[in-house]
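All protein chains but one are shown at their positions in the complex.
Labels run A, B and C following the written order; every chain starts at residue 1.
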Amino acid sequence: MKLDTTFGSDNHSGVHPKVLEAIAEANAGPAVAYGLDPFTEAAIARFREHFGGNADVYMAFNGTGANVISIATLARPHQAVICSKHAHINADECGAPESVTGCKLLAVHTTDGKLTCDDVARHLRGRLDQHRVQPAVVSITQASELGTVYDPGEVKALAAFCHKNHLYLHMDGARLCNAAASLGQGLGEISGGLGVDILSFGGTKNGLLLGEAVVCFRPELSRDTIFIRKQKMQLASKMRFLAAQFSAFFAGDLWLENARHANRMARRLAEKVGTIPQVKIIQPVQANAVFASLPRPALDKLLEKYFFYTWDEDRNEVRWMCSWNTTEKQVDDFASAIAASCR
Amino acid sequence: MKLDTTFGSDNHSGVHPKVLEAIAEANAGPAVAYGLDPFTEAAIARFREHFGGNADVYMAFNGTGANVISIATLARPHQAVICSKHAHINADECGAPESVTGCKLLAVHTTDGKLTCDDVARHLRGRLDQHRVQPAVVSITQASELGTVYDPGEVKALAAFCHKNHLYLHMDGARLCNAAASLGQGLGEISGGLGVDILSFGGTKNGLLLGEAVVCFRPELSRDTIFIRKQKMQLASKMRFLAAQFSAFFAGDLWLENARHANRMARRLAEKVGTIPQVKIIQPVQANAVFASLPRPALDKLLEKYFFYTWDEDRNEVRWMCSWNTTEKQVDDFASAIAASCR
Amino acid sequence: MKLDTTFGSDNHSGVHPKVLEAIAEANAGPAVAYGLDPFTEAAIARFREHFGGNADVYMAFNGTGANVISIATLARPHQAVICSKHAHINADECGAPESVTGCKLLAVHTTDGKLTCDDVARHLRGRLDQHRVQPAVVSITQASELGTVYDPGEVKALAAFCHKNHLYLHMDGARLCNAAASLGQGLGEISGGLGVDILSFGGTKNGLLLGEAVVCFRPELSRDTIFIRKQKMQLASKMRFLAAQFSAFFAGDLWLENARHANRMARRLAEKVGTIPQVKIIQPVQANAVFASLPRPALDKLLEKYFFYTWDEDRNEVRWMCSWNTTEKQVDDFASAIAASCR
Partner (left out) sequence: MKLDTTFGSDNHSGVHPKVLEAIAEANAGPAVAYGLDPFTEAAIARFREHFGGNADVYMAFNGTGANVISIATLARPHQAVICSKHAHINADECGAPESVTGCKLLAVHTTDGKLTCDDVARHLRGRLDQHRVQPAVVSITQASELGTVYDPGEVKALAAFCHKNHLYLHMDGARLCNAAASLGQGLGEISGGLGVDILSFGGTKNGLLLGEAVVCFRPELSRDTIFIRKQKMQLASKMRFLAAQFSAFFAGDLWLENARHANRMARRLAEKVGTIPQVKIIQPVQANAVFASLPRPALDKLLEKYFFYTWDEDRNEVRWMCSWNTTEKQVDDFASAIAASCR
């Protein structure tokens, strides 16, 4: 298997050189631990340039951690979170949200990974019935786990619906950068600006060594988040090294450059393989993922040489992820290999 | 305040250059995420050189995370953990062990941070009484939070006592390197070798950017730990960057060099200030911490210039931590400043 | 509304006179609390006549409590429970299983409330994938929440499938008596006898004042259940009054008489309304519930006079429950009222 090229995950890519440089630069002399250092202060200022001066920011280790902090900030253990069946919190976090926050997830079937107001409404019927867990939070993923992107209007409608129904809106933005690049809008514009209450903002998949952040747009909700982060085991002692990465990420819009590139590579791949009759693109390619189905024998042949994930065994559906450092040549070679496997 | 020198915490020091180098080296090409990469494989081989070929190793983000994974591996939510009142799990983790694992901590008063068999025995009286939470784990910290080090004989006796009483022994080894350097023995020799069942092994305080590990010496106990690590939000996607750090840490016994140095600086400090009549060293200086009491006015004067933590406000007790990169000059200057503040 | 007749729930009926008598008889002199009394001993002996001499029995307050004890006995917080979407644990316990045990529920769509081996198999694909919560328990309800009854062969097949796949089988037997009466078999015969590992056995819905029990058929699994019961707040201090009820319940097969009667009333109701063209019986009437759909206007008219639950608002589906003390006259009057409402 050619592991020097992988369409398995944007987590398979390494660290952007500028990010690595920033880490090295932060390594001069001592710094007070746990976030009371100038690097953290500077990074939070950067965050606020994007997410607004009121944004309350808590850097964390990983996406599951950021999601759990977000939920624990907004909901109490007798409450519930409405999300898509495909949501990372529901499908890929080994039960962390339920087990660590005590909240039940109410997972909704979706075809494109995107929740609608109707989906949410259906779960509100048990309101005031003491036997039913009480929804307090709606969680959406932007870009979604299926590579689709919510229109700003869709998020705005969901936020309005949530707030009217006394629900908070959480956005899992592990790939918010890809969504912003796709929409041609700003990070804050497509999250807090549309009514999102709390955001898990992802850096790792877009070129950081490791680093995510919880961004709360309504500071009155996050008064205890500093304790929640610590209790949920997401407080880095040498915080400066998370902070420095984010500062580099925001400087010169590196986040955007990386995300744009990854998106472009996915579109390139989709365009190239879209002409192969046996390959069916099954989701709109709006971020950095291509979801496709192809004949089993073709898949098997391809998997001998390339690493990627089968999304649905029964339907021969696969996910091909592009990344900030996927090259055009890698895409073209992969597309050729796909074509060859279909012959 | 001279923040260019800090005796506040070994977390205030940065990353050892060799560790940073190893990170950069690992950043070549893609690698499968979540630990299925050659860097992780290599690091685990290194771990096993120190902890034995059966050691089951799970790298994690931070010490609280490693402790929670360890407890969740060994105990079920209706069980309890016996520990010192000063234990990090009891005093400094914002309630993570109880809240995330559901286990109650039974904290024991200790004067030197070290548990004894008698301390444990006292908490076993409620065995079989359905109203009492049932102890399943004993947790000790090596080196302890008070800078003291368990003798190998003490750990061995505790392990034997635990096993005889159907208890597991967990060691919080956030500073195991310092203990090993202090005792002149190997890392595995003073943990698994003495009967410890599971270990939280610390790297961050001894020169890593970030990185701890759960090391289980009885693999039959850790069959589910891979899921527990994920659920407790301690699974790094780009695992290679944790792994590379640990490989550098073990290579050429960098861990030992760092720990020895930190310990030596603490002893140097203790020796220098031990001659000041107003300064009382209140714990044996066996690792990289000096616990001392000094007159309030001296303390206040000193705190204007140096950053460190007051351990007990009422008794004017303070903690001075040394680190892998504390210099002799910094120690000597600090000792002089202490002497001056007492005049 | 005629609240003197209710088809709302078998919980709306009171206590069987013989049960009340038994409570009064147990009220003579003192008795040691928390189960160390002769009444408890006697009741457990009775349980063992039905469930086998090895059955490990823990009386509890309510069904949610018994279910939570069962799950906490069999699963650890990083594990999951596969169940029907309609399962009481999933739909009607306000999130207790997740919140109190930490386990995620994997709910499966079913049309008749009954799980199949295929349903379970579909959720086993994430086995060994560290991102997926790991199924450890399958939970089925007998009789189901939709008034259907598993054939013994179905349970046996599920048990075999579970054990082959290293899963435990839990049975929520809040209405096990109704199932046994329906099948004409014994309580143990249709639970432990078919391979069920642990059972929540219900008394309240079948004539007790209050009282359920956890019955574990493999005592090696329930060594800690006595502590789990206490921690999950299900340990009665004056246990003798739970025990005396169960003794009366088993004496002279009162449980069977009550359950048979309730089932007969449901069949009678189904037969009578089955001839009304506008009424559609939508589930097989195998226990004491009738699920039916009827025109909205008819429903509305009926709800003015009778108390019962609408099961699915959109489809005008309702649930009519019969109980140990529902009378033939009540059934006939209700059937007539239904017929009248449809005119």
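Basically, a contact is a pair of C-beta atoms (placed from the backbone, for glycine too) under 8 Å apart; a residue touches a chain by one contact, two chains touch by 3 or more.
These numbers were taken from a predicted model, which means no experiment stands behind them.
Across the entire complex, the residue among C:90, C:191 or C:204 in touch with the chain not shown is C:204. Considering the full assembly, B:103 is the residue among B:103, B:155 or B:248 that touches the omitted chain.
In the full complex, chain A touches the omitted chain through residues 34, 72, 76-79, 101-102, 130-131, 133-134, 224, 226-231, 235. Panel shows chain C; residues 3-6, 8-9, 11-15, 20, 23-24, 26-34, 61-65, 68, 93-96, 99-100, 204-205, 209-210, 227, 230-238, 240-241, 307, 323 of it touch the chain omitted from the view.
Remark: the residues of chain B touching the chain excluded from display are 77-80, 91-95, 98-99, 102-105, 125, 130-134, 313.
The working rule: only the chains that are shown with their structure count from here on.
Among the chains present, the centre nearest to the common Cα mean is that of A. The mean-CA centres of chain A and chain C are about 41 angstrom from one another, to the nearest whole unit. Inter-chain spacing, taken between the CA centroids of chain B and chain C, is 49 Å.
Remark: chain A and chain B have CA centroids separated by 33 Å (rounded to whole angstrom). Counting partner chains per residue, chain A shows two or more touched chains at residues 93-95, 99-100.
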